[in-house]
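Removed from the display is one protein chain of the complex; every other protein chain stays in position.
A, B and C are the chain letters, set down in written order, and residue numbers restart from 1 in every chain.
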Amino acid sequence: MSTRPLGVAVIGHSFMGKAHSHAWRSVGAFFPDVPAVRQAVLVGRDAARVAAAATAYGWESSATDWREVLTRDDVDLVDVCLPGHLHAEVAEAALAAGKHVLCEKPLANDLAEAESMVRSARLARSAGVRSTVGFNYRRVPALALARELVASGQIGAVREVRLAYLQDWLTDAAAPMTWRLRRETAGSGALGDLASHAVDQLRFLTGHEVTSVSATTRTFVAQRPGPDGPEPVTVDDAAWATLETDGGAVSSLEVSRVAAGRRNSLTIEVYGEHGSLGFDLERLNELRVHDRDTHGGTATVLVTDPGHPYVDAWWPPGHVLGWEHTFVHQAADLLRAIGDGTDPTPSFEDGLEVQRVLSAVEQSAADGRRVVLSPAAAAAV
Amino acid sequence: MSTRPLGVAVIGHSFMGKAHSHAWRSVGAFFPDVPAVRQAVLVGRDAARVAAAATAYGWESSATDWREVLTRDDVDLVDVCLPGHLHAEVAEAALAAGKHVLCEKPLANDLAEAESMVRSARLARSAGVRSTVGFNYRRVPALALARELVASGQIGAVREVRLAYLQDWLTDAAAPMTWRLRRETAGSGALGDLASHAVDQLRFLTGHEVTSVSATTRTFVAQRPGPDGPEPVTVDDAAWATLETDGGAVSSLEVSRVAAGRRNSLTIEVYGEHGSLGFDLERLNELRVHDRDTHGGTATVLVTDPGHPYVDAWWPPGHVLGWEHTFVHQAADLLRAIGDGTDPTPSFEDGLEVQRVLSAVEQSAADGRRVVLSPAAAAAV
Amino acid sequence: MSTRPLGVAVIGHSFMGKAHSHAWRSVGAFFPDVPAVRQAVLVGRDAARVAAAATAYGWESSATDWREVLTRDDVDLVDVCLPGHLHAEVAEAALAAGKHVLCEKPLANDLAEAESMVRSARLARSAGVRSTVGFNYRRVPALALARELVASGQIGAVREVRLAYLQDWLTDAAAPMTWRLRRETAGSGALGDLASHAVDQLRFLTGHEVTSVSATTRTFVAQRPGPDGPEPVTVDDAAWATLETDGGAVSSLEVSRVAAGRRNSLTIEVYGEHGSLGFDLERLNELRVHDRDTHGGTATVLVTDPGHPYVDAWWPPGHVLGWEHTFVHQAADLLRAIGDGTDPTPSFEDGLEVQRVLSAVEQSAADGRRVVLSPAAAAAV
Partner (left out) sequence: MSTRPLGVAVIGHSFMGKAHSHAWRSVGAFFPDVPAVRQAVLVGRDAARVAAAATAYGWESSATDWREVLTRDDVDLVDVCLPGHLHAEVAEAALAAGKHVLCEKPLANDLAEAESMVRSARLARSAGVRSTVGFNYRRVPALALARELVASGQIGAVREVRLAYLQDWLTDAAAPMTWRLRRETAGSGALGDLASHAVDQLRFLTGHEVTSVSATTRTFVAQRPGPDGPEPVTVDDAAWATLETDGGAVSSLEVSRVAAGRRNSLTIEVYGEHGSLGFDLERLNELRVHDRDTHGGTATVLVTDPGHPYVDAWWPPGHVLGWEHTFVHQAADLLRAIGDGTDPTPSFEDGLEVQRVLSAVEQSAADGRRVVLSPAAAAAV
């Protein structure tokens, strides 16, 4: 297996499956130094639709039975692009079959599933089987640069982190019911979908763990039109939380799917003892930096210069990257880890930590009190 | 008294006294339709310093004893520009002496004082004596326009309000101790100073009352250099809260004096059913508007056009206003109310409502739980 | 005359007269170290209107005959806020009467007048009588800081300067005829009104003199409704030029009164060997700086910090200034020069240099060729 290209299977072919397909198709062109891949098989429920998608997206084949795909010798890596309630079953089976696993975020829909997945990942890891969870925004060059700047002490110890992930696709009260708005399929609403990214960034950028949570959640539109008439919405439209961390920082968190005018705005501000950083996903090529070198102001840095994370693989300075490049970077980092025999990040343990914070948000919102988390979450699994 | 100019006394001549002096000196030039004023007397503790300030700022006279000033027949209006712990005593005495009162914000340092001031204001009001609290940001043209847009239904019912007032003058841990950092003189830190403005805006923009508060506060720098060595800081450096309102909105609130790179950034975002508004005090001439008319995007409106609140008094479109113009507008609105025999806004009751929210923030932060406010606060005084 | 306040007369009381009145009324409050002034007299043609304005704007008296005012012993400084075609007559008479003169920009409507004014200013100067032309944007703190940065070599030798002054009040073809659109009263259109500021900034920021001009002008709306039917517009709506300088820089210049959406946007970009600066009058408290210290990006600096030009006179950091503060600064600088017995800047010679460039723009546009200016313009007068 050492020199042949790694065979990849992607399970799921809608939004995430399309984005991941682009990554697997493109990674070798931009990161020729990582292990080569074959787009072995794309998996979906509808044979005709998945076959058409497989052709369009450059896959050698398509399939409808993911369990069968796990038995294929030419499949080395399984990329789980399914809704959250299916993550645990597929990812754990793939790990048990000795396949490296990339699992979309959030890791699972509840804590118990996430803990189980961590146990599976640990077992597989001891056999050299790798696993990672798809918090792709760690691979936005500007955010990777932000992490470098924080880690290097450029802004000093972090005191405050402002996190908001605001979208507006549910602003209209007449927007129809979907599986994303039912607790049994989606687990939660803006919380699992959007806050999971934000919490992961908090941990990624600062290296801190969350120690307490005070939260509020709200469903602004209580029912929406379904195929058979109005249906109750059983997940949150928006959530707010204040998070304390073991590193001494305090973070505010706000997520919403009804923030009119915000299409996909993950904004992050990090305030340290000597400076601050700012980011907005809608301008993802830019990082704002305030420190002792910025004339008292805040610099807008276009993160496309030589030496900036990931961008040497792409174009000359000033030629901006798109959202889906984060998946190319994610693929490259995973392949490099597999090639090097190291564990990729973020791990399933990272996914579990995020899950624990989201769970605490729900508990705090329900109880109307601050919830304290024990610091050594993953260790206890 | 009908036709002679109103005699004004300003008590205090540092930062606020200077800003208010500019307002009294300028109001007639820009708002010739409001009752005329005389800059009668500026009051301070140090005779020489207040005399110099009075000359520079255009006052006819200066004085050191505010009680004596209250006895002067040619003083009709007392403008209290003192630290918060002195507000109640001076403002209540002035009202008792039959003088109209403008009192700087926050209304008081604690709830009991604020309640007492409301009682005094009510008593005086019945005798035609007017009172108002100096939440000057209600007079930023862009925020007055925002209120108009919300009130007209342009963005529909308000769901979310994001409030942050971030400054950075205490970022450096070596910044020295001042009276502003001692609870006995300042009441609180960023909370009273900054959050008071933000909470007032929440009420001003939406017309909602706060019904519950979940909050956290933090003092990042626990001691600072005083004249005789390190002294403990006994107020907050920063605070976070989630506020629910009786109008169905949820508001996040974040205030800080250690947000490196943010000199004086009060940012407000209002999300409604059909649109949203955005504001930043560092660009106070601009309002961001997203609604059905903005091509799916967000318009940056320079609030200097004919018909925009207050600006017809000033310059042609595009000639931007400064921060201190808010005090000119405040003076004009107060004078117009006095002239019309109506009650100016915001009232002392408004000041009390803000105080009650700030008090709930402290209580919630201390107790680690959501605090529910009774809806009819002022009525209970 | 040494210790009594300087008596000021402002000639004209519309837009500029109002703005200058604010400056004379306010300068002592913010710049207590400069010579004191008395608002002696405001001059206008209509006795009732100027009297009302004088009262509102804080003047001791009003008058209708500017020649008579020039004879008053208690008037030391004459501030000419009249349309351009009246500048020469009034300013020269005032200088001849021994009064210091502040003359609004542009210095004159044509070159011959400007040259005559320079001769008068030189004559008066030898008798200690001071004169200056009102290019007030030199006193925007951000632009004064820009000049300091250029002069200190922070961005190296200047190569390119992009200048644009765009307004939109004539966008609508139905906007009515005014004296500003007739050559005999206004001299030119956007050119004299807007380009004069831009050209002055080019000279101010770089210290270079313009050596050649290639230009185009255009009147987009050839006639506009007058009181008696359509009238021809005899000045430019917009102008474009490329300017070469004796310092090796090349500057682009674009001015317009029909740039829809630009209310009052003077934008300036200065590109040097090691960095660049950027400015927009609609955000006049901000300067953008790119140099070796800005992480490869461009810093937006809020020019309200201690040590920034002029701002120590005002408020704490982050409390932004308005457009009319530039006139306060202009007054302070002029008074300081008078007090110190030095010549204020910009001088009438500076005004003449601007006029020569504008004249070359018109000539180049008419001839369709590059016009070369002799370098020692003012010296030749």
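By our rule, a contact is a pair of C-beta atoms (placed from the backbone, for glycine too) under 8 Å apart; a residue touches a chain by one contact, two chains touch by 3 or more.
Model, not experiment: these values are computed from the prediction.
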Residue touching the undisplayed chain, where the options are B:53, B:117, B:255 or B:302: B:302
Option touching the unshown chain, where C:136, C:188 or C:256 are the choices: C:256
Interface residues of subunit B (partner: the chain not displayed): 287, 289, 293-302, 305
Absent chain, residues of subunit C that touch it: 155, 159-160, 162, 164, 171, 173, 214-216, 218, 220, 238, 240-242, 244, 248, 250, 252, 254, 256, 258-262, 271-276, 290-291, 294, 297-298, 368-370
Hidden partner interface residues of subunit A, rising order: 15, 18-19, 21-22, 25-26, 28-29, 32, 52, 56-58, 167, 169, 262-265, 281-285, 302, 304-305, 314-325
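The rule we apply is simple: only the chains that are shown with their structure count from here on.
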Assembly fragments, subunit B aside and the remaining chains unmoved: one piece
Where subunit B and subunit C are represented by their mean Cα positions, the distance between them in whole Å: 36
Inter-chain centre distance, subunit A versus subunit B - centres from mean C-alpha coordinates, in Å: 42
Centroid spacing, where centroids are CA-atom means, of subunit A and subunit C in whole angstrom: 55
Subunit B residues counted as touching two or more neighbouring chains: 262
